[in-house]
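Every protein chain of the complex appears in place save one, which is left out.
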Amino acid sequence: MNEKIPVGILGATGMVGQNYVSLLENHPWFEVTFLAASEHSAGQEYASAIKKRWRMPGKPPEAVGKLPVFNVKDTASAQKKCRLVFSAFSMSKNETLQLEREYAAAGMAVISNNSAHRLKDNVPIIMPEVNPELLEIIPGQQQKEGWNKGFIVTKPNCGVQSYVLPVAALKKSGLKIDQIITTNLQALSGAGYPGQSALDVLDNLIPLPSEEEKAFNEPQKIFGKLEGDRIVSDQNLKISSNCVRVPVIDGHSSCVWFSVQGAQPEIAEIEDIFRNFRGVPQEQNLPSAPQPVLRYTRDPSHPQPRLDRNAGNGMAVTIGRLQKAPVLGYRFTALSHNTLRGAAGGAILTAELLVSRGYVA
Amino acid sequence: MNEKIPVGILGATGMVGQNYVSLLENHPWFEVTFLAASEHSAGQEYASAIKKRWRMPGKPPEAVGKLPVFNVKDTASAQKKCRLVFSAFSMSKNETLQLEREYAAAGMAVISNNSAHRLKDNVPIIMPEVNPELLEIIPGQQQKEGWNKGFIVTKPNCGVQSYVLPVAALKKSGLKIDQIITTNLQALSGAGYPGQSALDVLDNLIPLPSEEEKAFNEPQKIFGKLEGDRIVSDQNLKISSNCVRVPVIDGHSSCVWFSVQGAQPEIAEIEDIFRNFRGVPQEQNLPSAPQPVLRYTRDPSHPQPRLDRNAGNGMAVTIGRLQKAPVLGYRFTALSHNTLRGAAGGAILTAELLVSRGYVA
Amino acid sequence: MNEKIPVGILGATGMVGQNYVSLLENHPWFEVTFLAASEHSAGQEYASAIKKRWRMPGKPPEAVGKLPVFNVKDTASAQKKCRLVFSAFSMSKNETLQLEREYAAAGMAVISNNSAHRLKDNVPIIMPEVNPELLEIIPGQQQKEGWNKGFIVTKPNCGVQSYVLPVAALKKSGLKIDQIITTNLQALSGAGYPGQSALDVLDNLIPLPSEEEKAFNEPQKIFGKLEGDRIVSDQNLKISSNCVRVPVIDGHSSCVWFSVQGAQPEIAEIEDIFRNFRGVPQEQNLPSAPQPVLRYTRDPSHPQPRLDRNAGNGMAVTIGRLQKAPVLGYRFTALSHNTLRGAAGGAILTAELLVSRGYVA
Partner (left out) sequence: MNEKIPVGILGATGMVGQNYVSLLENHPWFEVTFLAASEHSAGQEYASAIKKRWRMPGKPPEAVGKLPVFNVKDTASAQKKCRLVFSAFSMSKNETLQLEREYAAAGMAVISNNSAHRLKDNVPIIMPEVNPELLEIIPGQQQKEGWNKGFIVTKPNCGVQSYVLPVAALKKSGLKIDQIITTNLQALSGAGYPGQSALDVLDNLIPLPSEEEKAFNEPQKIFGKLEGDRIVSDQNLKISSNCVRVPVIDGHSSCVWFSVQGAQPEIAEIEDIFRNFRGVPQEQNLPSAPQPVLRYTRDPSHPQPRLDRNAGNGMAVTIGRLQKAPVLGYRFTALSHNTLRGAAGGAILTAELLVSRGYVA
């Protein structure tokens, strides 16, 4: 790759936007050339727009700090400046659907952190190690929508990363997993900033009922199949999740139980599956791919959010506590970083996959 | 009752012991007349022994503060001072077995917070709302051991209260529950003092593998049956628990899934069961019995440890988030106060039950 | 007092308003008869308006739950329902000045938690143990403003209670204190709800520059003198405060240094002053007056917010760590509950003082 691909960040002043800015500094393939946010910030230099809102350690990278912030509705400017946009703005569902479609119609690849498009049957939810083949819907999507070069892909909710990756490894090795129960212990940064009030979570835990539907629908679609011009969810996979907000800055934990149809594998076999798993990003050595993506440990005092969330630069999933269980058959605990793997980092890996497959040139 | 029953606290300087001291202040039936602790504290006035270790709000009650602290091995003094002892000292398992037996042999009723005797088949684990009938083992226990008036009963680990009480209500109403999955989110005070290092739990969660066996064995025995002179655990009840230490001062939460054999009840039926449940302590209006013992709420933002742990003076269990689930069938979240219902308070309620049934006179 | 005095709460749905509702349940002198909030809540029953916003343990008192919520601008309704209002609504400074004046003009005693009127020279900042004599400005205030029965008094910012009370005790005993340095470690509830983001304060501390001016101006006025129809601040008292938000739910701590002009008292003399201090509320045994108001301890591990904030039902100040210091001369640490003594409780005590002095009949 001789020249970097110009990319844009929609919602650049928000928490996820700030993560994109940090992670894309010195990226070998991408260069941030377009920043957009709400009308309120538009027209300012990024460094000035972000001044009181920057929540990352250190300061914004100097080059990006000097970029102007555009109005996120200004797709015409985006079109001139970049070929791919990371979409992390905050609008109503209808406005989001509309605006992301405008970016695609204007010829840009849209990788969205928003939930609006996730359950549309011709838009895939991509986890690069899990379902890269679902990118094959793109030509059909473009044809149906009448888009020339642009398209839309999404990444899943941050809450499902921790267990979907281990489950994918098991499924790819041939195990027929049909039932999953998870308790998701979700970190504060998953609510954005300001997010949860300190009065809610100090010496306390908060139920998160609104996250629980996503924990059900999204994995079914992630494990779905391309049939013609739409993705059909795997309705045979039953999942029940209880989601709880915990006083942890970063790092979502999942306490998982699962059942396997047919012959019941030994723990040692499952350990081998976890240890040996490699997805397409690992095989192709994509720039943001963690090596390995699953870190399996027998140490019963792990995973722990603060000690394990940064494994693989925050892109790996740490798995521990694996054992047989008298109900459902098996259990483990998994942990991943919700703003890295679970948000900006996961989307950047998806963008790398799109480039490596020729969808973005 | 004209005169209060004299009771002792073994391990009176520890955290659970301090809870006993607080809860028994002004108790209508019991008067603290004997305090015992390790050799280190023995011989001092309680107020002086506890001076740097008192962790409860306010100060120790004045009358108790003036009592002498005896060596916990001094059963002869105990025998003269009290008829019932709450046992919360810290020793090895063998020493605990031995010393609690000595108290029983010396004629005292022993209600133990220690785990040593819990799995002995002629010692019951009592939850007064759940299995008061298991007290009927006492005569057999006394006969077998050659004890005259003394005996030993235990209370369960603090981690199982939250889900065993709701499950008991369901079972008593006739539902055949055969499988349970729980994630137990356990508070810091469950580890005693000093317990967990602050460095472990600030911005972090810690796996608790050692608690998980108790979460399995104890409920099976609590739901067991008296057969001759021993209690037979209910091996048909399958339970799998994942236990996690969370940065919450007091209040254990359980995220519970369960399955019912046969006809599947509607949620409204289960709600009615929870709302209408009364155990023996409620019916007999025992002094420490919460009215009601189960507090059911449809508010999806509850239970929360800090806001709900003190319901019913810390003796009630708050249940919420009840719903059907695609795996196992049903789920709910329950919360109880681990040092009140889960330790000293639960044991005092057991003592009240023993008195009301005539086992302590 | 044969009949209770009808009182109103302005801003009844907010955090301070909820504290008033809780604290006034079963008050011997006052009965809540009027609740007001923003237009948004007006017209509903309080129980329904507060449903998703109630942050206190347990539920709102039943009788108050059935009261209608009025629009806070509806002074005409207030006038019919109550004689005294606790003002804790949230508006701009100008709107606050205007609306509180309307309540006074309509004949009601206004006790305000808002800062708007605090620095007006004919409105006193009252701390009942410190400056009850400043209530004597009321007739002059009424005359100047043309108000018949109504008037306005304020209570100070929650951040100054901890050190102003001990300093007042020292000044009343004759010590000439001329310089004070404090580091104020302020609890989360001081910011209201939602207040501080959990992401700001977990594993972190936050500077609070906006509180620092109040820490300077308000004590000068609290220690001021009535001269004619205005209160003149004590400009000779020099105070410098550094305010920091700490991850503590309730309880503001102040690390205080002070200097004394002239003869330097021994520590034992200062201890005696703290131990013997009684203000007017203590002497008159007002219903909310803590006995004593200053709790002095030599235990070097106190004060601690969680263990000491509820001393005297949250109305006392706990003082410890008193010693001579090589700079300024003396130091101590003091703690008070910021939403009880520091907000609703302090204002209720002021209301009791007003009643006992005949300003509210």
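As written, the chain order gives the labels A, B and C, with residue 1 at the start of each chain.
Please note the rule applied: contacts are C-beta pairs under 8 Å (C-beta built on N, C-alpha and C of every residue); 3 or more make two chains touch, one makes a residue touch a chain.
This is a predicted model, so every value here is computed, not measured.
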item	value
Listed residues C:Asp203, C:Glu269 or C:Glu283, member touching the removed chain	C:Asp203
Residue touching the undisplayed chain, where the options are C:Val32, C:Ile50, C:Ala289 or C:Leu307	C:Leu307
Among C:Ser115, C:Thr183 or C:Asn310, residue touching the chain not depicted	C:Thr183
Those residues of chain B which, in the complete complex, touch the missing chain	55, 188-189, 193-203, 247-249
Residues from chain C at the interface with the omitted partner, ascending	179-181, 183, 185, 203-207, 209, 216, 238-240, 242, 244, 246-249, 253, 255, 257, 300-307, 320-321, 325-328, 331, 333
In chain A, positions touching the absent partner	52, 55, 57-58, 202-203, 249, 301, 306-307, 310-311
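Just so it is clear, only the chains that are shown with their structure count from here on.
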item	value
Chain C against chain A, contact positions shared by both copies (same if over half, else different)	same
CA centroid of chain B to CA centroid of chain C, Å	41
For chain A, residues that touch 2 or more chains besides their own	203, 247-249
